[in-house]
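Shown here: the complex without one of its protein chains, the others still in place.
In order of appearance the chains are A, B and C, and numbering begins at 1 in each one.
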Amino acid sequence: MHKNTDTAVAVLGASGYVGRELVGLLAQHPDVDLAFTTSESESQVDGVEAVPLAAAADRLEQADLVFSCLPHGVSGTAVARARTAGSRVVDLSADLRLSDQAVYGLTEVYRPSLPDAALVANPGCYPTAALLAIVPFARAGLLDITRSLIIDAASGVSGAGRNPRRELLFVEVAEDFRAYSVGNEHRHLPEITGHLKPFTGPVDVVFTPHLLPVRRGILETIHLPLLRPLDRAAAEAVLLDTYQAEPCVRVLRGAVPTLRDVVYRNRVAIGVVPVQHVIQPMITLISAIDNLVKGAAGQAVQNMNVMLGFPETEGLLC
Amino acid sequence: MHKNTDTAVAVLGASGYVGRELVGLLAQHPDVDLAFTTSESESQVDGVEAVPLAAAADRLEQADLVFSCLPHGVSGTAVARARTAGSRVVDLSADLRLSDQAVYGLTEVYRPSLPDAALVANPGCYPTAALLAIVPFARAGLLDITRSLIIDAASGVSGAGRNPRRELLFVEVAEDFRAYSVGNEHRHLPEITGHLKPFTGPVDVVFTPHLLPVRRGILETIHLPLLRPLDRAAAEAVLLDTYQAEPCVRVLRGAVPTLRDVVYRNRVAIGVVPVQHVIQPMITLISAIDNLVKGAAGQAVQNMNVMLGFPETEGLLC
Amino acid sequence: MHKNTDTAVAVLGASGYVGRELVGLLAQHPDVDLAFTTSESESQVDGVEAVPLAAAADRLEQADLVFSCLPHGVSGTAVARARTAGSRVVDLSADLRLSDQAVYGLTEVYRPSLPDAALVANPGCYPTAALLAIVPFARAGLLDITRSLIIDAASGVSGAGRNPRRELLFVEVAEDFRAYSVGNEHRHLPEITGHLKPFTGPVDVVFTPHLLPVRRGILETIHLPLLRPLDRAAAEAVLLDTYQAEPCVRVLRGAVPTLRDVVYRNRVAIGVVPVQHVIQPMITLISAIDNLVKGAAGQAVQNMNVMLGFPETEGLLC
Partner (left out) sequence: MHKNTDTAVAVLGASGYVGRELVGLLAQHPDVDLAFTTSESESQVDGVEAVPLAAAADRLEQADLVFSCLPHGVSGTAVARARTAGSRVVDLSADLRLSDQAVYGLTEVYRPSLPDAALVANPGCYPTAALLAIVPFARAGLLDITRSLIIDAASGVSGAGRNPRRELLFVEVAEDFRAYSVGNEHRHLPEITGHLKPFTGPVDVVFTPHLLPVRRGILETIHLPLLRPLDRAAAEAVLLDTYQAEPCVRVLRGAVPTLRDVVYRNRVAIGVVPVQHVIQPMITLISAIDNLVKGAAGQAVQNMNVMLGFPETEGLLC
């Protein structure tokens, strides 16, 4: 299935939810060939053969670009090996997201660095939704960093991965709603603050993730302390100015997004909640993505497209 | 079915979700008889005969205590008629919740006023969960009212009532999550600020309700600005001190509640999220109730029990 | 948006679930232009302008092919008007499914009649899943029509349409499962028996539809009385022989389909349940479709493709 003229890509760790989503997207991508995929538990993913990672070591050099969907902590070694084999890499694990070695693949923010990047750290799902909503205000110098930024975020269950755990069983999740990672700082919090820092300096974020009884999708309700009041239209204008030419960002006017607007799409949708009167200037944003698409596999393909000079949305529904 | 020795009660507007829940609770209550119920659309609710409200006018005086689950705006007239007929009233509509004519039936806060109350305004579901979590801190003088209090709240669909509306169809709600009432101030916001005022003076609350794809339950994530730092244990102590003797309040230690802890129960469960470092003192609370029980019908029965001198949790699972 | 070289199509009744699905498919179809759509309740469907049906009367002749997703009973008049205006028609209502005036658009069975058809009656969702599973056995003379054929069918809620009705509310459907249309013969039963008749003569079908708490998808468990025993492999062979070249039929070997295999696809998936010993020869089949795609809008596009000489799966994910 590897056509000579196409770019060869490989997916490491293809049998999780993110890996499968990525295999599905790459299988339909017109400009790449899926050279191989790896899985420890399955011999096939979405109709594509999969081999154990150990068996794939000598195939790494076949791939022009390697995607790693391996678990956090495990991904690093495989990424290093792929780099040694001469492949460019998009790492979907959390391992390199705060590292200087990799370009942080928040496409809309770091696009100029992608064409020359050998190693891209694909952002986490929560940080993608948060940063794309907040960065325009941070960049414009509107944030009051003497006050906390508050993010209440809710994610569908696929965000927790495909390994069987009791608390992810249907009977446990259906008809329930809960905050989680409480007391253990979620690894996405330093990713958010770390990537706001270039724009704001140190910033304080109170981040509370919740588990939603839906299969996919993230919705974040974000309360931004501002240096001066902005009404709904003014806040929308900040977003519209930033994202007017972006194919994968939808800024809503006079409305807020729901999961329905973003699932199965490589899109972030952002809206502004009008707050009629507040004691100190602030604005509430709603930001929504599909955690498996714009929050993972879709953004990885978007990054690959920019890295390889393909049209940015090739193979993606935005 | 009216035994002589029991107190006769009636339920106006019995065929909505709240009305049916209330009929179910009263049918099992050992000390009352359900004299009659009214419904415009159904002739029977949970096995109990229902008549149109107009047909019940001359039966009002049969009831020692009348519950009104009529729609907001409609309830007022019926409540006035029941009062004229000599009945005591628990009004579950929003009509009198900010009125001086009625005792606000947040049982744990206004218990002393209930035994002599002729007219009780049963609190809304969102305000019940919010106020029971916040009042202990407000009362203790811990709130910094120069900053906004932020509440991100999520409710199961029964909170939106039983009248058919497209946006409440299964196909529209399942697998979705959305903020609602955006741009139209939710009527529960003034109810929350109005009932904090006696403790704090004017206070600014940013309240964003969301619709959850579950049948029942409310979970609120509440961010309280504080005058001085409180760690988790200290914040829990404020709640434990306030509620140690309360049968319908569960304060969690070192944990936060989920909907699972409260559905089908007349209980509020409250936990504290440890926030490790913040730029200004604040605490995050999670407060959960069943919107149809402690948020409506159950609290109405709890209020009745106190009004009539029955044991406070009679007929209730707390 | 009407390119000269493309075929102009129109969708009447575009704001229901089927209509919207169809608009979505047509908007992405490479060979047609969506000339106009009608809706009584919405001015836009999926980003495409919609006008009331009355306002569209004089635009019918602009369309080479008209799809009617109007309600059963209402569709007939509009279809007649479109025919008079010279358009070919695919009618997704039930009005003409048992009429000699229209070709019955079960593509895999009536494909040869489609290129010359002026009027196609698109099959119902339940009949599509049932007939595609049964017809191969009927055609092969394997059915014992002296015994009843039993179909227990379950449908996602979108099959019941988008008009608000209490029994379709999230609160009523979630966590429930029920048989419906009990005592009122479902209109799909005569459609099934009527379209088996050419192959079997009069046949007795016991059809019990159930409502599933899912958004889309139909799964039918079909018990076929046979004239002689067939083991699993032999029954699979009957299906495989019939459908080997069909792009939109997937016959499973040694497995049965679930909704997951078919949702969002224009595909029927059929599997055989091995029955180890039975007192009289029979076989149990499982047949699954997406009620909105192969059960409605997708099959309509498939029919259009054949009618107009386009590749049969153009614009469809099978």
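Here, a contact is a pair of C-beta atoms (placed from the backbone, for glycine too) under 8 Å apart; a residue touches a chain by one contact, two chains touch by 3 or more.
The structure displayed is predicted, hence computed values, not measured ones.
Across C:R162, C:H223 or C:R267, the residue that sits in touch with the chain not pictured is C:H223.
The residue from A:G19, A:P123 or A:P213 that touches the chain not shown here is A:P213. Here the missing chain is touched by one residue of C:A179, C:A233 or C:L317, and it is C:A179.
The residue from A:V51, A:L168, A:L252 or A:C318 that touches the chain not shown here is A:L168.
One of C:Q28, C:T77 or C:S148 touches the chain omitted from the figure, and that residue is C:S148.
Listed for chain C, the residues touching the missing chain in the whole complex are 145-148, 150, 152, 154, 174-179, 182-183, 185, 204, 206, 208, 210, 212-217, 219, 221, 223, 232, 254-256, 258-260, 263, 271, 273-280, 282, 284, 286. The omitted chain makes contact with chain A at the following residues, 17, 156-158, 162-166, 168-175, 213-216.
Here, only the chains that are shown with their structure count from here on.
The centroid of the Cα atoms in chain B and the matching centroid in chain C are 47 Å apart.
Chain A and chain B, compared by their mean Cα positions, are separated by 39 Å. Annotation for chain C: residues touching 2 or more other chains are 174-175.
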